[in-house]
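Of the protein chains in this complex, all but one are displayed in their positions.
On to chain A.
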Amino acid sequence: MVLTGAEIVIRCLQEEKVEYLFGYPGGAVLHIYDELFKQEKVRHVLVRHEQAAVHAADAYARSTEKVGCALVTSGPGVTNAVTGIATAYMDSIPVVIISGQVPTGAIGQDAFQEVDSVGITRPCVKHNMLIKDVRDIAAAIKKAFHIAATGRPGPVLVDIPKDVTAQKCDFSYPKSVAMRSYNPVIKGHTGQIKKAVQLMLDAKRPMVYAGGGVILSDAADRLTKLVKALGFPITNTLMGLGGFPGTDPQSLGMPGMHGTYEANMSMQYCDVLIAVGARFDDRVIGDPAHFAQVARKIIHIDIDPSSISKRVKVDVPIVGNVGDVLDEMIRQLEATGERPDAEALGTWWKQIDEWRARDCMKYKNSDEIIKPQFVIQKLWEVTKGDAFVTSDVGQHQMWAAQYYKFDKPRRWLNSGGLGTMGVGMPYAMGCQFAHPGSPVACVTGEASIQMCIQELSTCKQYRLPIKIVNLNNRYLGMVRQWQEFFHGNRYSESYMDSLPNFAKLAEAYGHVGLEIDKPGDVEGALREAFKRKTDLVFLDFKIDQTENVYPMVQGGKGLTEMILSSEDL
């Protein structure tokens, strides 16, 4: 069947079962938008800024098992999308971005709205390609979805010049992709897994350290089964929250810079560390030299060989898909019929319970002023711990990660790697599209929310009933905290002057806005918000301006060198 390039693009997206396409039209993609108009299978969501299109597609992918998809025009369309692409790249999120390009004859001529999209995005995509022939579109899009979703997932950009979308050719969608240069390892090496199982059985002080790879490979059930069978303590990273039930007593909470005392101490002093889909990044282990001071055996499961022995030398590397490797581990463990030394494990748990007794997450609540931790705890109670929670970046992100206990995977959406302020609302949008009936809360701050505030308009257009939990302290809170700790209280440019009245701003966009400044009103406001099933409610909580995130490991310090409260400063 002979189709135009634009028709082929849409047919490909239909074949890939793309439900929602987040995008923004422009000159170079007009043919594609014309074809979108003529069909109903792929539903387009018009955002107000291309950055939000990619964030929303990214959130759609994070909260489901599917690939997110975005469509932007050439030039500024692509440069606006770059932040979204880099965010997805750093967290290994499968997204396909279709970008328009100036006509092939104009490429390199400094044409209107021309930018070297493939060049600009190259360092922050898993792969990208410029299509110069209409006959290549179908194969390229098939390849893009395949590459985005397999191996270590990531964003793939397909750049299509305008004239190519107008040319015609015969269309057939490839059934499969075969690439000699791209064949990710899925199954782990059974010999390595055997070694790992033996190490785990012999461990006296074991510790499981699980990251975002568990979520991405949909292996939370397998991980939970294994950890339960072994009775080991476990810590889930910022990206891995929900990979093991956060309310389970075996969970020690989050590790790292703002991790719990017990998680960090256990990471440091265990004798066998089982890293599952985690990458020992600087926010998790702090100074690698300090981490290496204590001898321990490390098992590392990761689908990306380059993640292994990058920052920390490991003893048993296992390259493979986390889910497949855990399946094999469980199978081998059951085959041995053995269990770890119960006595040693009991002694280890006793030590952990001592660390736990420090109660590092305690904070002084107040009747006068709203404490941010209290808001998150109430949010958790009101939503029964079962909402989808997105966050922006900063103090509120850490409080949300610390005080909202995630029991299920794909419920917690945040920019862990790139730390992109502004993702919160677009993430909530993408998530709400993917889960129309479910409660979606966006935990944010007055600074982050303003970075994509225009999306309140998108939320109105599509009637997205998201709940915005704005922890408003009038400061770039995390910047202020660092300035307080490390820069002699010189709050250079971290005070947010001239803030809008957020409740009224929300109302101006046609939403519901609430301002809350008394601790006694927090729960009621949250209940009221979640009762409104069809409204976006913007909850502007006026919180304590001086509150800091504890515990804290300073950048470059060792994992156990924690500041537990203001008394340690």
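The rule we apply is simple: contacts are C-beta pairs under 8 Å (C-beta built on N, C-alpha and C of every residue); 3 or more make two chains touch, one makes a residue touch a chain; residues count from 1.
The rule is short, and it goes like this: contacts and distances are computed from a predicted model.
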Next item on the list: Assign the chain not included in the display its UniProt protein name, restricting the answer to "4'-phosphopantetheinyl transferase", "Xanthine dehydrogenase molybdenum binding subunit apoprotein", "Acetolactate synthase small subunit" or "Iron complex transport system permease protein".
Entry: "Acetolactate synthase small subunit"
Notebook entry, point to check: Which one, A:His31, A:His49 or A:Lys126, makes contact with the chain that was left out?
Noted result: A:Lys126
Margin query: Touch as defined at the start, partner being the missing chain; which of A:Arg180, A:Lys350, A:Lys384 or A:Arg490 qualifies?
Written below: A:Arg180
Checklist line | Residue of A:Ile8, A:Cys69, A:Val82 or A:Ile147 in touch with the missing chain, whole complex considered | finding: A:Ile147
Item checked: Which residue of A:Asp304, A:Asp341 or A:Asp535 touches the chain not shown here -> A:Asp304
Margin query: What does the interface between chain A and the hidden chain look like in terms of residue numbers?
Written below: 118-119, 122-123, 126-127, 129-130, 147, 179-182, 304-306, 308-310
